[in-house]
Structures are given as C-alpha cells and as structure tokens.
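Encoded as structure tokens, here's the structure I'll be asking about.
Missing here: one protein chain of the complex. Every other protein chain is in place.
So that you can tell them apart, the chains are marked A and B in the order they are listed, and the count of residues begins at 1 in each.
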Amino acid sequence: MTETTESKKSGSIWVKIQNIPLVPLQLLFVVLIIIPVVAGISIPSTPSTSVKEYYDFLADLPEGSVVIFNSQMYGWNYGDCAPGCAATMNLVLSLPNNLRFIVMFVSSDGGMFWDTMKKDFNVELPSDKKYGEDYVELGWYVGGEVGFSTLLDDFLTIFPEDRYGTPAEELPVMDNVLTGDDISVIIASTSLSALVDYEVRQAYSRYDIPLLFAPAGMTVMSVIPYYPYAVKGYITGLTGAAQLESLMGITSLTSKMGTAFSFMTLEAFVLAILGIVGGYMQTREEGE
Amino acid sequence: MVVELLSIWIPIILVVIGLSFVFVDWPGWRFCETIIIGGGTGHTVIMCFRNIDRTIITPIGKGSYILIPAILFGALMYFRFAPKNIRWLQRYGYAWIVGGGLGIVISTMIQGQILPAIAESAKIIGLTSMDTLNNIISFVIFVTVLSYFIFTKEHTGILGASANIGRKFLMIAFGLGFSALMMTYFGVLLERVLWVITSIGL
Partner (left out) sequence: MSTMYRRTIPIGITILIVAVLCLKNFFPNPIFDYWGKNFQTWSTLITTISGFLGAIVFLAYHVPKISTRSHKPVQNQWIWSLSSVSIMSIFIAVGLLFGYTSSQYQWLYGTWYGPISGLLNAVTAFFALSAIYRSFRVRNVESLFLVIPALIILLYDAPIGVTLFPPIGPVAEYIFAVIGPSAFRGFIVAASAGTLILSIRTVIGLEKGYLAMEGEERGA
C-alpha cells in the first residue's frame, strides 16, 4: 500500500464519520435529555393497537373485578417500568367500574420503589377510593414460579397480611380473594422474561386468567408470542405508558420522558446510519 | 433542616458520581458500587426476616404446624457451610426446591406454553381475507423457525431451505428485540438524569 493510499484512507470522510470521538456524543446524549424538559417541548404520542386493547380490556371488566398487579419494578428497571406502573394505577383507580386493585411485588425492593414511583409521578388515590377498600399493597412474594403457583392456589398462605401488617381479614378489598378463580386479570410490570413464561404457565393455563403486561422494553419479545390468546394487551416501557396517558387524556412526567426519549433515540438512529453508511462506503472504496 | 438538605444533595452527588463512571473509573465510582452491593444485600436480609416472620413464624404461632418440615429442610440448606463430611445434608433442601420447581413446570409446560402456541399458529382461517393472509404468513414463519431448531437432522434439502428462511425471520425478530432492549437502557438513564435536573430545580 502506498503512502498516498494510506493517507487517503485515514483522511477519507467515510473513515472519519465512523470515528467521531465518543465523549462528545455521550455528553450530547445527556444534553438531549435536558433540552426538551427545560424548553417545555412536548411531542404527542399516538396509541398503538396493543395499548388500545390494554385500555379497553380494563375498561370493559365487570363491576368490582379483582385486578392483581404484579410489580417486578426495582432499581435496574425503574426508569422503564415506573411510567407503566403509574399510568396503570391511574387508569385502574379512575375507571368507573370500581375495580379492586391489589398490588404485590416480585423483588425485595418492590415496595420501596413503588413508594418512589407514587412520589415521582404524583400518583394519588382518587378522593372516592380508599386504601384497604379499593386498593392494597400486599408485599413481596418469594419463590418465583413456585411462590406464584402457591399464591394462586391459596392467596392467604403467601399474603396473610398486607405490607403494613394489617391482616387480610380486615381488608375489604381482599374479600373472597382466595384462589386464582377469584381473579379477573393479572397485570405484570417486569423486565424478567421468566416471569412472563411462568405467569402464562400458572395463571393462564391452570386458571384461565387473562394477562396484561406493562413490560420493560427488553421483555416485550417474551410477551408478544403469547399475544393475543393469553396476553390481551400490553404497554411497552415508557413510550407505551406515554401512549396510555394520551389515551386517558392526561399528561405527567411520563409524557416529558417520552419527548426526551424521542431526542435520545434520534441521536442513536443518526449514529447508526452514519456507522452503516460509513462502513459500507469504506468497504466499497477499499474494494475499488 | 440539615437532614433535609442532606436528603436532597447526597443522592444527587451519588448519582452524578455514578454516571461519571462512563468517562473515568475512579474511587468515587467504586464507593458507589460498594453502596449498591452492601445496601442491596442488607435490604434483602431485612426483607427475609420480615417474610419469615409473616409466612412461617406467625402462622405456626396460630397453629399451622404443617409448616414445621419446611423449617427443618430450610435449615438443612445452611449445611453448605458445614464440615465436608456432613455438607451433603444441604442436598435435602435443594431437592425440595428443585422438585417443587420441576413439578410445576413439567405439569404446566405442555398445556401452558407448547400446545397454545401451536394452536394459535395453526389458525389459518380469519375473519377477513387480510386476517387469513396474515395467519398463513404466521404459520409459515412458525414452521420455518421451528425447523431451524431441529438439530437431530442435517439442514439439507427441504429442511435446510426451511431452516434458512426461519433464520431470516429469527433475525427480524431479534432486530426487534435489540431495539426494545435499547429502549430499556435509554429509559433507565433518562429517568435518572431527569430526576437529577428536577431535584436541582431546573
């Protein structure tokens, strides 16, 4: 290879666009999060089919149905799962069919992050709803699939009391919630693929309980194979939550996150295109 | 007042130190790491105490003596740290856990995952002609992807062609999965940065 060719190669525009220094790109990534929040930019979300089905399924449940929310939210997936948890909690507690909302946690941190979610996203019980009568937080169940299976066979074995020590007999929301037969739907917010599989095996196959999911993005590929026979609808990550909120006609921190997410994704998309085009053109040049 | 200020600024400083790991690996990040590991382990221990009290001690106190064998087998799990000649006692605890897991998986795998997936993919006739076309495409994708995972026969001839097509569809599906995975990472970072700027008051 001659010197001229080598200097042509290193100076080639296609090589340069593949080697932009990473630090400025990463700093730009952070700046793109801050700009829409500070500037108050808002981009509307169009609900997808699965989000509309998620909403419609909950809205069409009979009066007083029992909705179990299985939250696997913890530090590692908080940013992606929390918006879905907040949007779902707002939805279930605001629907006119007076659903009974029972929350349980898969991880030991679940309760703490649930409290953090309620604080960060300003989720409050509507004035006509009461803790213990319409809504309860049960706590952490251990044992993965075996624990979940035991819970569906005998709820009170795993949860004889709620998170705060109140016995289940003293909570009207837990009336007649004894086995999987008493549950109308299970919603899960998770980044764990195994949880999706074991809910399908235990809840759907043994008790025919329909499932809804608010999975983190990484878990959506575990959810979609069961759609639409076992999984009746799903909202994926924070964009799914933003779409659900636009369907409900409310805006919150989730919508701001959706806008910031758009900007981050655009940068990733542009960098991907630069890398692909640069790589392809460099290969073509070297081939000539 | 001091506690309130500390409650606001300590987490902000820790998050900024933690995110600085991307640019430089320094002792500040190591300290954050020790908090994550130590704090997580400590919290899990506390929650274990609470769970044992709620699901074992309290029910036994109310007369559920049928749970006592669980305590005995659970205690056997700690023989992992015993001298070598009695360490094998831990296997009795593991046998229970593995047996419980296998029992519910074996008894629900076929009718829970395998048969419904096959039934759903085998639905050809739809309500409209578009649905029928989509169902046929779904069926073809399902069969070709499944043929890719047949490892007992060499992928030649019809099986080879089918497996090749299945591979392409799997690549499309994993492309979907890759982007969805990026969404999670971006979402977690986004939430933390947003939390820092809203805590500062921007």
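Here is the rule we go by: contacts are C-beta pairs under 8 Å (C-beta built on N, C-alpha and C of every residue); 3 or more make two chains touch, one makes a residue touch a chain.
For clarity, every value in this text was computed on a predicted model and none was experimentally measured.
J.: Out of A:Q26, A:N98 or A:T251, which residue would touch the omitted chain in the full complex?
T.: With A:Q26, A:N98 or A:T251 as choices, the missing chain is touched by A:Q26.
J.: So that we can see where the missing chain sits, which residues of chain B does it touch?
T.: On the chain B side, contact with the omitted chain comes from 3, 6-7, 10-11, 14-15, 18-19, 21-22, 30-52, 55-56, 66-67, 69-71, 73-75, 77-78, 80-81, 84, 87-88, 90-110, 113-114, 117-118, 120-121, 134, 137-139, 141-146, 148-149, 166, 168-176, 178-186, 188-190, 192, 195.
J.: For review purposes, identify every residue of chain A that touches the missing chain, sorted by number.
T.: Per the touch rule, chain A residues meeting the hidden chain are 18, 20, 22, 25-26, 29, 43-46, 48-50, 74-79, 109, 112-113, 116, 142-144, 146-147, 149-150, 153-154, 157-158, 164, 197, 206, 217, 221-222, 224-225, 227, 236-237, 239, 242, 258-259, 261-269, 271-276, 279-280, 283.
One rule holds for everything that comes next: only the chains that are shown with their structure count from here on.
J.: How about chain B: which of its residues touch chain A in the complex?
T.: The touching residues are 22-23, 36, 40, 43-44, 47-48, 50-51, 54-55, 58-59, 97, 100-101, 104-105, 108-109, 111-113, 116-117, 119-120, 173, 176-177, 179-184, 186-195, 197-198, 202.
J.: Which stretch or stretches of chain A touch chain B in the complex?
T.: Result: residues 23, 26, 30, 33-34, 37-38, 75-80, 82, 108-109, 112, 120, 139-140, 142-146, 149, 157-158, 160-161, 191, 197, 200-202, 204-206, 216-218, 220-221, 225-226, 229-230, 236-239, 253, 256-257, 260-261, 264-265, 268 of chain A touch chain B.
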